[in-house]
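A short worksheet on the structure shown next.
Note that this is a trimmed complex: some chains were dropped, and none of the rest were shifted.
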Amino acid sequence: MAGRVLVVNFKAYRTAFDSTAEAIAREASRLASSLGVRIIIAPPAPVAPRLTRIHEDVYLQHLDPIGFGAHTGSLPAEAAGLLGVRGSLVNHSERKMVLRDVARVVEALKRQGLESIVCADTPAEASAAAYLRPTMIAVEPPELIGTGIPVSKARPEVITESLEAVRRVADVPLLAGAGISSPEDAVRAVELGANGVLVASVVMKSPDPPAALRGLAEALASV
Amino acid sequence: MAGRVLVVNFKAYRTAFDSTAEAIAREASRLASSLGVRIIIAPPAPVAPRLTRIHEDVYLQHLDPIGFGAHTGSLPAEAAGLLGVRGSLVNHSERKMVLRDVARVVEALKRQGLESIVCADTPAEASAAAYLRPTMIAVEPPELIGTGIPVSKARPEVITESLEAVRRVADVPLLAGAGISSPEDAVRAVELGANGVLVASVVMKSPDPPAALRGLAEALASV
């Protein structure tokens, strides 16, 4: 059985930029060691490098489907390897790309020996993602993101149909996201067949982000 | 007379991400002190924070016209103040925005006590930028960017007409860019009325980037 995975997308919340970011990274590092759950944190690009000195499992949130060159205000996929990160989210619902650009970024990450988690809105998109053989696929119905209505309760069929769609194509672990707001929601996602969960606001907007992270990690360690 | 200004846009060249970035920052810091020329460096977002520990005059290349919140893979303008930078390029030719978004970013930077350099392709765009009262305006004919054909020789009227367009509206210093490939090109831009120059490839693609920077800075110190 593959180990459980907890991904925390820091998004662009204020806590992603201030000292909360370090506090979350420290707790992620501690929990990953003590619980044996993989905890990936995905801070904003200017914050990511400093967190790689605290926690070994840092992802970027987005990479552009371009190479090095005369691009201003973009982040070439092939620069990821120079930033100390382990991989990147790709095609998040808030930064969707057309499929050929998703493929370019996944391939650039592979060439650098880095990982990719391709996000998908639907089983259909998860199917397309599976053809790219990313490290993981995260399915998130965009209408539930940030709502606190957990996909694992409100739309469990999105998880099970995505699992089926992915398995038809390739053996790629699936994460579930959108609305995960409690440890129970995370457990339910795993019971439905997901390898883990992708969360954001439940940690980043919590009054105590490290504690929120701990609750989720402990729940995942228990199933 | 306002002091001379040299802006180095690191773009997304490989040298923007590797140890060349630190070497340029160190030389910029040294030259700014010794020559009395202001030298602004604009590295990619994930590189900027570490360079602020070397040189005090670091800009971002781009900010998104949004606030803190649930945005993945974006950099809110209001996060700039938490990154240690002094300001940002806005509306670069390779990351153009519609005008209302340019206004949003300039305003967000002002609220944080930070600077802005709004880029313009033409005198018309420079005129619009002047209404926003940014710290500086940089005019760059996009067809000359990266060509090595200097705007100050090939299209001097772009500089003089932009100066006129800006002055009709507000007293905002003007930089000239595009194709600046030698100290003489920079001097010529100042002789035409610009307060300084915006460069990229002449430094970033040089076999000796710090030396290329030095040549430009010394030339600007001499006029």
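Read from first to last, the chains carry the letters A and B; within each, the first residue is number 1.
Please note the rule applied: a contact is a pair of C-beta atoms (placed from the backbone, for glycine too) under 8 Å apart; a residue touches a chain by one contact, two chains touch by 3 or more.
Fair warning: this is a prediction, and the values are worked out from it, not measured in the lab.
Chemist: Starting from the 2 chains in place, I would like the total count of identical chains in the complete complex.
Modeler: Copy number for the complete assembly, per this file: 4.
Operating definition for what follows: only the chains that are shown with their structure count from here on.
Chemist: Using mean CA coordinates as chain centres, what's the gap between chain A and chain B in Å?
Modeler: 34
Chemist: Give the list of chain A residues in touch with chain B in this complex.
Modeler: 9, 11-14, 17-18, 44-50, 60-62, 66, 68-76, 79, 82-83, 89, 92-95, 145-146, 200-201
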